[in-house]
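One protein chain omitted, others in place.
Chain IDs A and B follow the sequence of writing; residue 1 opens each chain.
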């Protein structure tokens, strides 16, 4: 196999890896680098469990070739908390019981954070459409949407000038 | 909302603390089926049948075996020869011969996607390439997919050794009808003849899938001495152990199954598909082997819920008293016999007092994947037909549909379908809560209609083991064998904290492997908080008794002179009266004064009670396009007692949305060649976040007297009413009654525009 040598920044740290030309970013994150928080639910871009942020844009890592990550930055669920400090989206998911099995949760949290990073005050409808690419089969979405709304409110508070 | 608050005299029960496994799951640390890696692990691939029905003449694996990197290839011939043995696992029972054949076909493939061979290799790519090199010589046979077609005299026969169970005399010819179940009482025909109003109809649906987001996956490692380990996500690692041991003919004690976190199951992860195959590969290769399904594999080759054809006739008198009900239905078994018809028959009309009933269910074999449990298995299908018909009766009589249901609702003491009286059920309380809910009387907008439906599920108890032990500092460890799919660790910790009167944060809950705790039945049947919860409470009470004894010994008083309060022993008699000793103090000293404090309860939990639910649904129908939008939804359910209300509401909301999906868009679509046309989330259309509104919940609490805190199962009930609640709402929005699910836009359009 003619492996490619790829240099990236993952969750703020320089990361190099070797990959097959057809390996997806999801394959490499999970099996190569060991970041298994990013999940595979469909491998076709229909469930959002593999959502990561690539150069500031959230994408399905199953629909990105690992080779495309050359020189780019990747943010995964493992980088959402700052050290031991959970991100408000993570904390609100816990406070609301917005996860049951938890398998879709990393994808939802990465996607919700991406929404709040660009829209600090989304409506319920905006949240639902933004998250339409993330399937959850356990919760019926109710508590997830409420958690995101409350995380948005919390972040707005934090951002208010003292 | 999240602040602990006292309720009904409880300190911890009824509060909403953060679940113990929560941080792992919001940070990506939790390990699920495909997240686990064993040193030296090989990657497996499964070759699956392209034909829905074919005889396997020969399998040639030589090319696959010759491929560099391939370490093992197995086929159905690698299983030992097996004798028929029915094993009950949670809500289903299977013959282990069929379980083995479903893992790897032997003589025949019975559905597209049926596994025929498997490979272990040094990489997934090599494994897949090798699987493609396996040559299977098939004699393609005619296939049959439909329920009525499979029962026709000239239908292709799936099994020549299956004779219809439940008919006498025993048939002398094999049949695709694997089972007939009949229950009933009275004289249905006479009662219908005298009824003021009779409605009848045929209702249909295709199979649907549980739709858990995590595909099946496992790692198996089988050593030369016969001992093995399996790491997998499932609804019950003890079931994985027993089914794997039985199909491989080895002692259960030789297999240690370690549960990984499970990414959803809903009944679909109560059996084995991969584990015995991974074991066989591992034995041949001498290394651990991972097998994982793709999403397409999951749809094609795991167990969906049966589709159905249901004929219903129900009659009522002029006052709206139901006088007779006849329900005759057929369910898909798929490739191997199933037993879902039992619960279909027993739950069909059991929520109403009806003097005359004839309830008949058939299990029908056909060239589809073997159906498996899906949340209240067998109930939603038949409930859809019955609750649609009840709504029609209300319409014909001009009665309010809730009043009609209230008038006929069963109460504690009324006989169930089996004849056994109902215990402390809360069905009438749910109907009354629905009537009092603001949703029921809220105004509707243009093109909107409001539907209501009710239903129930029997729930279950059964065997569970739990242990409670103390750290030397008095912190509490709860250990169970019940996989946590929806927050049950939190419920277990809450119950232990309540018994020991310690803060929730002092209690941690672990799910142990099969070698580290005694047997527990699967997480299914809405049984864990009830049955495993009972075991936890028993074990916690034993620990509490031990703590009192140890304190008494330390004080030199009788145990009767020590009472337990607020997480501490209090001396009430003798010369130490008035003294107290906190749990941590006792635990630290107890180790050397009587030994470590630990207790295990292994119980067969009895006293479970059925749960009832009523759902109210508002839909808005675009008559020009047939689009149905659920605009408001309320789920009301008797939960007995909500131990952790967030996760009880979560069950109700999740079940309701699964039901909405079943009602509106989810369906298996097979083409004329017998191949699944929609084996992915793109065309198997589960609800996305923008498809549904908030799901309002009302937790009615009619406590179960046979559980220390009043728990009734809650997980399955909420998928029973939604199919009819949605269909009734569409009927009221459009004036057209639809009998065939799903109510997808093209079908609704066709119903509203019969002229074309």
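To be clear about the criterion, a contact is a pair of C-beta atoms (placed from the backbone, for glycine too) under 8 Å apart; a residue touches a chain by one contact, two chains touch by 3 or more.
As a working rule, contacts and distances are computed from a predicted model.
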**Item:** Options "Xanthine dehydrogenase family protein subunit M", "Thiosulfate oxidation carrier complex protein SoxZ", "ABC transporter permease" or "Proteasome subunit alpha": UniProt name of the undisplayed chain
**Value:** "Xanthine dehydrogenase family protein subunit M"
**Complete:** Touch with the missing chain holds, among A:51, A:90, A:105 or A:139, for A:51
**Asked** Which residue among A:64, A:77, A:109 or A:151 touches the omitted chain?
**Response** A:64
**Asked** If the missing chain were put back, which residues of subunit A would it touch?
**Response** 1-2, 4, 21-22, 24, 43-46, 48, 51, 57-60, 62-65, 67-68, 70, 111, 129-130, 132-134
**Message:** List every residue of subunit B that touches the chain not included in the displayed model.
**Reply:** 125, 129, 624-627, 664-665, 669, 677-678, 681-683, 685, 687-688, 690-691, 744-746, 749-750, 753, 756
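One rule holds in what follows: only the chains that are shown with their structure count from here on.
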**Item:** Whole-Å separation of chain centres (CA-atom averages), subunit A against subunit B
**Value:** 29
**Request:** Would you pull the subunit B residues touching subunit A in the complex into a rising list?
**Result:** 2, 16, 18-19, 21-23, 25-32, 34-35, 125, 210-215, 261-266, 294-295, 485-487, 644, 646-647, 649-651, 653-658, 680-682, 686-692, 694-695
**Residue ranges of subunit A in contact with subunit B within the complex** = 20, 30, 35-44, 46-47, 49, 76-78, 80-81, 86, 90, 93-97, 99-106, 109, 124-125, 127-129, 131-146
